[in-house]
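These notes are about the structure you will find just below.
The complex appears here minus one protein chain, its other protein chains still in place.
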Amino acid sequence: MKYFTQFESKALADQLIEKALFYKANPRIDQEKGAGKRIGCIFLNPSLRTRASTQIAALNLGMEPIVMNMDKEGWALEMKEGVVMNKGTVEHIKDAAAVLGSYFDILAIRAFPSLTNKQEDIEDFIFNQFIKYSGAPVISLESAIRHPLQSLADMVTIREQSGDAKKVKVVLTWAPHIKAIPHAVANSFSEWAIGCGHDLTITHPEGYQLDPIFTNGANIELDQQKALEDADFVYVKNWSAFNDYGKIVTTDNSWMLTEKHFRHAKKAKVMHCLPVRRNLELSDEILDGKRSIVQEQANNRIYAAQSVISHILG
Amino acid sequence: MKYFTQFESKALADQLIEKALFYKANPRIDQEKGAGKRIGCIFLNPSLRTRASTQIAALNLGMEPIVMNMDKEGWALEMKEGVVMNKGTVEHIKDAAAVLGSYFDILAIRAFPSLTNKQEDIEDFIFNQFIKYSGAPVISLESAIRHPLQSLADMVTIREQSGDAKKVKVVLTWAPHIKAIPHAVANSFSEWAIGCGHDLTITHPEGYQLDPIFTNGANIELDQQKALEDADFVYVKNWSAFNDYGKIVTTDNSWMLTEKHFRHAKKAKVMHCLPVRRNLELSDEILDGKRSIVQEQANNRIYAAQSVISHILG
Partner (left out) sequence: MKYFTQFESKALADQLIEKALFYKANPRIDQEKGAGKRIGCIFLNPSLRTRASTQIAALNLGMEPIVMNMDKEGWALEMKEGVVMNKGTVEHIKDAAAVLGSYFDILAIRAFPSLTNKQEDIEDFIFNQFIKYSGAPVISLESAIRHPLQSLADMVTIREQSGDAKKVKVVLTWAPHIKAIPHAVANSFSEWAIGCGHDLTITHPEGYQLDPIFTNGANIELDQQKALEDADFVYVKNWSAFNDYGKIVTTDNSWMLTEKHFRHAKKAKVMHCLPVRRNLELSDEILDGKRSIVQEQANNRIYAAQSVISHILG
């Protein structure tokens, strides 16, 4: 595996999940595997969990992580081919990515969408420019359209909570937000939940349909109450409109989950990738209650990353 | 010891001072102690010495330090309970602290006061929210009201300079400044100097009384010249008013120490935690002269931190 950017196959996903759980039990067992190797973590956007968990995963494998916050410590990169660079961009992605690719054994990159240029975003243009020019193995730390390390951690968490055998009902529900939020987490969660063989229902207000490329195989149910019935896991996430790209169609706060939403899903566990805006996306009642497994998800980010890095190291 | 946030007892202080001096002579002797362990250094405010000395202390013990500048690399944290997060804050301290607590063996946190909300500041609200929700051992890298690693380094420096036996006269003198400065260093220095059994005199212009919680046991003498008489150590520090909270009552530059202030304290050594504004807080004459031990203090920050981390590791 040279690139970890999206769901590939159930076989690979199962292997990565197993390995993540193994590392959770034995975090330092492969200290020799990464010895003398370096991972460069390149952030074009801010990060807390992703940055820390990736650094820790690398250190657990004996690697040397180096973090570059390009948005703060570096300078603006030019992404377009052939332009005369006489404006604000200081270096072309071609040159920067190639240098970084030659400096590191693995590159891990975060590049958010613009939410204004739909075509560029759905092509994952910036992220793919990095891949194209770096020459190195690349791990996505969230691109314009996917957040596969988050989804792998989510699958690890579902496996942990439900055991191997059981087929579970998973619901991805839209939640209100005051800002236009990317689709990456929702897209990836859908892609991975379906790919891993879970029974996925997606629910959202009219106007919030996700790109069908990622939801093919899911049950789309616009009635949130109906969608939630008998759910084992409810994944809460805001996203902006995909069709009317990047727009906020509604902020209807009846979509925010409280305990009364779970009348017909008594045992459902609640998931969120964090950061979560409390009492806007998700109520204190749920987050501070027994249903919430958001901290377990966050903790599993370390072992998901460790599993992927280990797999790339070979 | 799970938390290092304030002076606890003379016995513990003596133990930490001894250990710091031992590490100063043998910095790498406990490389195995922290092997495979991680410290997360979380800065809500800028830092130079504290950041570098804590990283170095951790590395000396074989630990992996990871620094997170939340003010630059992260996002705004919500500190209040129960609010609807539909404004500028992106993540609640509850969630962020819990994640960080699960990622690290020790957390070290810097959180300055607002100097506008006195009640919140004296409760050390932000800092205590971190402690409450992180679940992990916590070291203060300066909170709203205390800077115990600085004070420990100061006690180490006094011990080094004066030897074990002697009871010394220590004077904490207010110095002028153009900005409203927190009370943390002054509070902690007073708390530790008294706790360690030194003879402490505090001097400042009318209106700059510190919170008596920290100064109980000190001699308060508003005449600076009288206070300085026969001093062995003079600790120079600005702070803003505590009663008229966060205000600058005077910037009277006669309070800035020069050589002539030491007519009746010929042998006095001068201390400052740095950064120091030269010729405003303290004159070049003193800082560049033989009385100054500010560099020794700064250097001892490494070994104070190392002593504390080692003690928490157990």
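In this document, chain identifiers A and B correspond to the written order of the chains, with residue numbering beginning at 1 in each.
As a convention for this text, a contact is a pair of C-beta atoms (placed from the backbone, for glycine too) under 8 Å apart; a residue touches a chain by one contact, two chains touch by 3 or more.
A quick note: this is a predicted structure, and the numbers were derived from the prediction, not measured.
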Candidate in contact with the missing chain, chosen from B:V90, B:I145, B:L210 or B:L287: B:L287
Residue among A:I17, A:A96 or A:L152 touching the omitted chain: A:A96
Footprint left on chain B by the chain that the document does not show: 28, 43, 46-49, 51-53, 55-56, 59, 69, 72, 178, 274-280, 284, 287-288, 294-295, 298-299, 302
Sites on chain A contacted by the missing partner chain, in the whole complex: 36, 38, 40, 64, 66, 68, 70, 72-75, 78, 81-86, 89-92, 94-96, 98-100, 102-103
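Note that only the chains that are shown with their structure count from here on.
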Distance between chain centroids, defined by C-alpha means - chain A, chain B (Å): 39
